[in-house]
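Accompanying notes for the structure given below.
The other protein chains are all here in position, but one chain of the complex has been omitted.
Here is chain A:
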Amino acid sequence: MGDFVMPSLGADMDEGTLLEWLVRPGEPVSAGQVVAVVDTAKSAVEVEAFESGVMGEQVVGPGTKVPVGAPLARILPAGAGAGVGAAAPEPAAPAPAAQPMAPVLAPRAEQPPRPAAAASAAPGPPAAAPLATPLVRHLAGELGVDLTAVRGTGPRGRILREDVEREALAAHEVAAPAGLGGELPAAAGRARAAATGIPVAVPAGVPAVTGIPAAVTATGTAVGERRARVSPYARRLAAELGVALGDLLPGPSGAVTAAEVRAGAQAPRAAAMTAAAAEVAPPAAPAAEEGPAPSATPGADGADPMRQAIARLMARSNREVPHYYLETTIELSEPLAWMHARNRELDVARRIVPAALVLRAVAQAAAKHPELNGFWVEDAFRPGEGVHLGVAISLRGGGIVAPAIHHADRLSTVELMGRLRDLVERARARRLRRTELADPTITVTNLGEQGVDLVHGVIHPPQVALVGVGRVLERPWAVDGMLGVRPVVRVTLAADHRATDGFVGSRFLTEVDRQLHTLEEP
């Protein structure tokens, strides 16, 4: 067992701010369980534990910014539970106090152990899956309650609605310094308001930390679970195997079932390796090289943190990566006709846009040309495990993120469209998951909707290729000696010349064209 460290959530991250602990000292932790929320320059991200055991001392309190790789907490062997449960609150308490930035969400570590914590920490076997109906899970998600920390009072320990509400109330009492030990009824309405995201007056004297909305708690636990349908058995199995449900793709039935969980149980190793690969990269851009103010507070020198992060990454890309560029023009009348026909069958919320056609084609082409789907790490190419298609999404108020659509080559156009829509929504709500940020193996940037004909992109290291998509235009187009007006799109490839040559790149673009003209579909 060992340290739980600040993870690297993408190649461009070298430090992060701990926003919130979701697990208290002494509580059991299973591999894959979300234990903390970390703010990167781009987004608040849920972070999972990579090993099972018991949460030990939390050396970093909420609000603290630390470099990637710095220890945040200790994770102890499972057997240590009973001892730690009793002792932990004491040593943990001074840590936040020592931090200059007092967090508005008071650290949960400060509170006396509640029955829930005691019960789960004491003799019990490591984290049995909490039994709760889908409706109760939904409620817990809305109220920001972590079900693993709730003691169920229903039959067979099932978690009831009241249990969740009680937990939400208790959490609020702890968060609001005033109400220590006071009886709750009067506060009930207030707590409810807080839990549902309606702002509550923050008592004077507690410095408001900007950028941590009260709703972070709500995003903290159940975001992923709320979106995907998960079978009851799969949920239980996931808890037993320590698999994070949020990272799993739904199976053919449209829900996450036991098969996906079992596959996911194999995957954490792979995911960990990808993350490691991403972590290997940053040293190539040592913080020292970026000049002074490595731990500068955000905005100290005027530039906003996201802009700084993008600046560092893109500068590194242009400095280190020898790009080569290819371009092709793809005629789209057939794919667009297919799309329009398909859209007539789909309800409005599921309709496809041309970008989804291109994403699918790129994903398929990347699967066929693994030389372009992966990472350049330590002077060697390392192919990605699966096609995790990064999609550049511009954020409101500026900036850009490129989270991954996992296994995009296995999705139909309609499914890809659904994932794209979901990703854009969550990116703009800043609710992306760790693996989505760390995983992309090849990225697509689609500036067509902005009205440009063509985009020559900059590769997102350590990836080795980036596909740019322009606008769909009507152009004179010759077929069989006859001139007609056809819709076309200009697709570019920016690729890392260390990993591939133009020959591979041109075959890749040809494949994109071919894929656009072999539209599937059951």
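Here, a contact is a pair of C-beta atoms (placed from the backbone, for glycine too) under 8 Å apart; a residue touches a chain by one contact, two chains touch by 3 or more; residues count from 1.
In this text, contacts and distances are computed from a predicted model.
Chemist: For the chain not present in this complex, what protein name does its UniProt entry give, out of "RNA polymerase sigma factor", "Pyruvate dehydrogenase E1 component beta subunit", "Carbohydrate ABC transporter permease" or "Acetyl-CoA acetyltransferase"?
Modeler: In UniProt, the chain that is not shown appears as "Pyruvate dehydrogenase E1 component beta subunit".
Chemist: Pick out which of A:R236, A:R428 or A:R507 touches the chain that's been left out of the picture.
Modeler: Spelled out, the listed residue whose C-beta touches the missing chain is A:R236.
Chemist: If the hidden chain were put back, which of A:V5, A:A70, A:L160 or A:A259 would touch it?
Modeler: The single option touching the absent chain is A:A259.
Chemist: Give the residue, chosen from A:G154, A:G251 or A:G418, that touches the chain omitted from the document.
Modeler: Only one listed residue reaches the unshown chain, and that is A:G251.
Chemist: Just one of A:V5, A:A78 or A:L131 touches the chain that is missing; which is it?
Modeler: Looking across A:V5, A:A78 or A:L131, the contact with the absent chain belongs to A:L131.
Chemist: For review purposes, identify every residue of chain A that touches the missing chain, sorted by number.
Modeler: On the chain A side, contact with the omitted chain comes from 131, 231-234, 236, 251-253, 255, 257-259.
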